[in-house]
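Only one protein chain is missing; all other protein chains are in place.
Note that the chains are named A, B and C in the order they appear, and that numbering of residues resets to 1 at the start of each chain.
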Amino acid sequence: MHSPETQTVVQESLLRWIVLLPLLGAAINGLLNRRLPRAAAGAVACGAVGLSFVLSVVAFLRLAALPAGERLLADIVAPWLGYGPLRVDIGFALDPLSAVMALVVTGVGLLIHIYSLGYMSHDKGFQRFFTYLNLFIFSMMTLVLGENLLMLFVGWEGVGLCSYLLISFWFNEEANAAAGKKAFIVNRVGDFGFLIGTFLLGVTLLPHLEPGEGLFSFRVMQHHAHVLAPVATVIGLLLFVGATGKSAQIPLYIWLPDAMAGPTPVSALIHAATMVTAGVYMIARMNFVYVLAPTAMEVVTIVGAATAVLAATIATTQNDIKRVLAYSTVSQLGYMVMACGLGAFAAGIFHVMTHAFFKALLFLGSGSVIHAMSGEQDMRVMGGLAKKLPITFWTFLAGTFAIAGVFPLAGFFSKDEILWKAFSSDGGGVALWLVAFLVAGLTAFYMMRLVVLTFHGTNRASQEVRHHIHESPLSMTLPLVVLAVLSVAGGWIGWPAFLGGSNHFEHWLAPVFADGGHGAAAAAHHGGEALAHGAAAAHGAADHAGDHGHVALERGLAAASLAWGLLGLSLGYLVYSRRTKVADTMRGLAGGWPYRILLNKYYVDEAYDGAIIRPGFRFSRTVLWKGVDAGVIDGLLVNGSALVVAVIGSLLRLLQNGLVRFYAWSFTVGVAVFVVYLSLKG
Amino acid sequence: MNGFVAPSVGGQLDVLLPYLVVAVGGLAIMLVDALVRTRRRDHLPFLTLLVLLGSVLAQLARSGGEEREILAGMMTVGDYARYFNLLFAGCGVLTTVFAGAVLERDGRGRPEFYPLLLFSILGMMVLAAASDLLTVFLGIETMSLAVYVLAGGVRGDVRSSEAGFKYLLLGGFASAFLLMGMALLYGFAGGTAFSDIAGALAAREGDLGLAMLGGGLVLVGFAFKVAIVPFHMWTPDVYDGAPAYVTGFMATAVKAAGFAILVRFAWLMQPQLAFVWYPVLAGLAVVTMTVGNLVALAQSSVKRLLAWSSIAHAGYLMLGVVTLISPATGGSAQMVLGREVGESAGSALLFYLLAYSLMNLAAFGIVASLGSREGEADDIERYAGLSRRRPVAAAVLAVAMLSLAGIPPLVGFMSKFYLFSAVVRAGLVPLAVIGVINSLISVYYYLRLLVVMYMKKPEADGYAGHEPLAVGAAAVLAGLVLLLGVVPDGVHRAALVVFRQMSF
Amino acid sequence: MTVTLNHCLGLAAVIFVTGMAGFIVRRNAIVMLMCIELMLSAVNIVFAAFARQHADAGGHVFVLMNFAVAAAEAAIGLAILVEIYRRRRTVDVDELKTLME
Partner (left out) sequence: MPFITDHILSWVTFLPLAGAVLLWTVVRREGPARWLALGVALADFVLSLHLWFHFDAASGVDQFVEHAAWLADGRIAYRMGMDGISLMLVMLTTFLGPLVILSTWRAITERVAEFMGFLLLLQAAMLGTFFARDMLLFYVFWEAMLIPMYFIIGVWGGQRRLYAAVKFFIFTMVGSVFMLVGILWLYFQAGSMDLAAFLSLHLPRAAQLWLFAAFFLAFAIKVPLWPLHTWLPDAHVEAPTAGSVILAGVLLKMGTYGMLRFAMPLFPEAVTAFAPAVSVLAVIGIIYGALVALVQPDVKKLVAYSSVSHLGFAVLGLFSLTPLGVAGSLYQMLAHGLSTGALFLLVGVIYERRHTREIAEFGGLAHGMPRYATLFLVTTLASIGLPGLAGFVAEFMILFGTFNSGTLAHGRLLAVLAATGVVLGAIYMLWMYQRVFLGRRDNPKNEGLADLNGRELVVILPLVLFMFWLGVRPGLVLDRVEASIARVLAPLGVEGAAPAGHGHGALEAPAADLPAGQGQFVFRNAEMR
């Protein structure tokens, strides 16, 4: 049964196939598994994703064909949870926002599938790998296209599961298994907040639903957004807890670095390009709640910024090539989250997209390197690979410049957008801008460090390793090239106004968030004073494009950040390529405690372990299990009472001493008591 | 009252017939045994069964109809008496079967056993019909004297004779109190007939103190027979010492007889004395069931365990008696609610006695059958793995135990259900709660036997006695236990009718 | 002085209690049996007394029955006691302790 509100929007049965095709692929690979020859398995997997990419494009075009105001395609498949007033459908919806995500996910996903054909070609779990990979695409698309918050949650948990499966893909290593488990559990902690947020949302909305409206449908929620005003802050924060899990923000980011235990394509796809951006997507998706909750927005901003700094600093010291990229990812995610916190949802999503391109590129590149180094991941034994792996090197370099925000590469536009918002939004200010600015520099620095250590100088690996070094096969290099191109040009669709462009990207997304502003206005209407501020912020966020007031300033800042980026790059190059004063002073630090703290990631894991995990286990074992269960309940109450009864029994038993005269005596006593009682009564 | 009218037996023969059959049959068997000079004696049980069957037929020949006073009001024969007579006969039959099987096995000739069994049953029958203190006395003594010998008469068995003698001594001691009570009641009423007593109570003439004290002592006498704490001390020892087949008889028939008269007597005294007795009887009931169950927990001998369990059950039954005379019956049985409560309690008691006899006889039958020349199957540990050696016996015993524990759908549960619902209906919820807590405790020791039989590995010296006849009979009982557990209504209705006729 | 009902009852009480006490105190089985007889005779006195008071024969009948039963009981008791004596060479009831918890 289709809930009424879907009648108003265009029904597009195409959507379900975008989601289901990968599931089909997963099913085929999963059921047939080894029985399926590798080639076939690969074909099935890539075919499935390829098709759903094509379909996404088609759907995107159809969406684009609609007038900007009504860009929404919906596909309600079936009712899911229907009980009394609670009604949740299995359904998908495509709007400008999800369209962007869909294209990114299926597109990058396809490339990484292809890449994996080569990367995993020798792995005995080939079919299993592609099963999981397809399953992931399915979950991710459910998350992106989900028509309501619960569908999103289904995908949310699904991608979590897939990341668990893929991180611990090589489960022979206890460490990998542990990493996977850690990822899942930490995410669960986030989901806890997400769930509570969902409940609060539902409870608040329920009494205001019109008949047949799906409770958690985004449309419905947006339509009734104003009633959420009183609790928007709480909801926003709770949902954000979920985001901190998925998008690896403080305090739950700890799982992402360990997640590098998975195969590199997985790191690229899940832990860089797509899944980890789910949190950002969710915040953007729920923008209509956040614009009502200035406090929540501030928290989001601060957490984002803090994460960006923290991760960036750590990244400068790591030696494992993938870990550097991991922390870089965390820090970039911080960027995106911060953007959302500032109400600059469009900018956040824009960075999601560009980041997907260049971070995927970087990971795949590192994968290519690791492939060449026969599995070695420590940069200290690398070096001088530039000549041996030319394609990898050049594409990697492109990625590096992109992430460093070099004009006119993709990273520049998205990052600059965020920097500007940090500076100009009511939520932001100079301080915030400086933080973001610092991070930008750090990013450039550690990325160049990585490049130098890996590709520059002479190789420090052992003889036979060095002997095997070779460029990767086409299936791996092709995706690199494509992604390199995207990393270079991908940002141009967001060419900002102050550089004479007309930020298509932001305009494309405008309807989604504009409506948020709208809702905010409505809320300001209902909710009164306190929210006017948030609403205003949203407006500032929503249609900032039209505002040409600070063009000069914008240009200045952009130039500054560009320069700063270049400075960082060159600093990195200087320090790690040849001896100079600067380099020496930098190295001087290396021995000192700041370095050690960074190297050990601020000892956060240790802190969690010592403060929560160990005590928790000890409490459960000694107090609850041995103490309460075995001790009090069973020992004291159950067996205790049984013992008492038994003791009384065996005491009474002693009266039975076999002496007739004693028996007679007790008889007589009984009679006496009876007689006395009667005489008292009578 | 003129007690000098020569009781005309004419026209009462039909009613007296069952009694005569048993009495004459008993004597006849004695003679037969004296005259027939064969070594083998397996014709005796057969004859006994015939006699019992005869009495039963004589019962059924003249069932229904009003209660009738016979022998100048010494006895009142009606459905109440018949109900119990059938019960006694049934117990007698099974005891005969068990005894026959066991005596055959042990090669012990006990020619005196069967006539004595019949005489004790005769005593019981008289007791159940007694409507005069004198007949009560004669009935009790006839029964007891016979049972003393049944219990103690196993020649060359120290335990048996010790049991018999202890029983006799304490029995005599108790009857002294009983008689003293009767004497005082006589002094109060000026006659020994129940009618005299009832009349005197109704007219409130004479010294009620005498009535209370006398009635109390009489109750004590009965309490001794049915093993109410603290008049129970003899029970475990005697049950333990006497051979299992006799113990079974004592635990069922004797107890039933005791309650038969106890109920009748309590109902007789109820109108005026209920309020005085009710609290102390309630106390006795609670103490009895509690002590019985608690001590049973600590038993390692099956017979003693069953002895204590029988004490506990006496407690439950006493609860019924308490309800019967409780204020809820309105002090006067004429009030409608009181009447209903009284009826439900009385019928519950009758049903309970039947149910209890069924399951207990089944249990003792198995115990008896498992023994051997060397001795009886008494050590609980040696029941280990019985379910593998003697599956049928084990199953029957298990059913009996579960039924005694009051697990549905067995008659034990139904009898408890009827009893406790009467108690609750009388508004004595606390007593009911104490009752169920007790039956909860009892579950533990009844289960112990199951655990041993079914869940422990067989021991080398485990009991393996095998008496197809006895086991078969017990199996039939187990079948009845199950049947009456599912469809108890018929019997319960009968009990209701019977009690009505006795009481109103 | 004339013997009143209460005299008789008093006497009976004394005898009854004596018998009772004797039963509880003494250990000789035969003596215990005699104590029971003593208690029974006390009962008989009461019956007789009341029979006279109520001018009713029922009491006397009871007394007669009582004699008979008491005799029977004593007989059986002695019989079993003899059996025990054969085995144990004692009539001390405190020796009868094979049956106990």
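As a working rule, a contact is a pair of C-beta atoms (placed from the backbone, for glycine too) under 8 Å apart; a residue touches a chain by one contact, two chains touch by 3 or more.
This structure is a prediction, so every number in the text was calculated from the model and none was measured.
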Which displayed chains the hidden chain touches across the whole complex: A, B
Residue, one of B:Y80, B:F173, B:Y383 or B:F413, that touches the chain absent here: B:F413
Contact with the hidden chain (one of A:E12, A:D75, A:D95 or A:E157): A:E157
Option touching the unshown chain, where B:L13, B:L60, B:A202 or B:L440 are the choices: B:L440
Contact footprint on chain B, counting only the chain that is left out: 402, 407-409, 413, 417, 420-421, 424-425, 429, 432-433, 436-437, 439-440, 443-444, 447, 450-451, 454-456, 487-489, 492
Touching residues (missing chain, whole complex) on chain A: 33, 78-86, 90, 150, 153-154, 157-158, 161, 164, 168, 171-174, 177-178, 181, 184-185, 188-189, 191-192, 195-196, 199-200, 202-204, 206-207, 210-212, 616-617, 619-621, 624-625, 628-629, 633-634, 638
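By our rule, only the chains that are shown with their structure count from here on.
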Chain pair with more C-beta contacts, B-C versus A-C: B-C
Separation of chain B from chain C, taking each centre as the mean of its C-alpha atoms, in whole Å: 26
In chain B, residues with contacts to at least two other chains: 166, 169, 173, 236-237, 295, 298
Residues within chain C bordering two or more other chains: 20, 23, 32, 93, 96, 98-101
Chain A-facing residues of chain C, complex: 20, 23-27, 32, 93-94, 96-101
Residue numbers on chain B that touch chain A, as the complex places them: 166, 169-170, 173-174, 177, 208-209, 212-213, 216-217, 220, 224, 230-231, 233-234, 236-237, 276, 280, 291, 294-298, 441, 444
Touching residues (chain side chain C, partner chain B) in the complex: 16, 19-20, 23, 29, 32-33, 36, 39-40, 42-43, 46-47, 49-51, 53-54, 56-59, 61-62, 65-66, 69, 72-73, 76-77, 80-81, 83-84, 87-88, 93, 96, 98-101
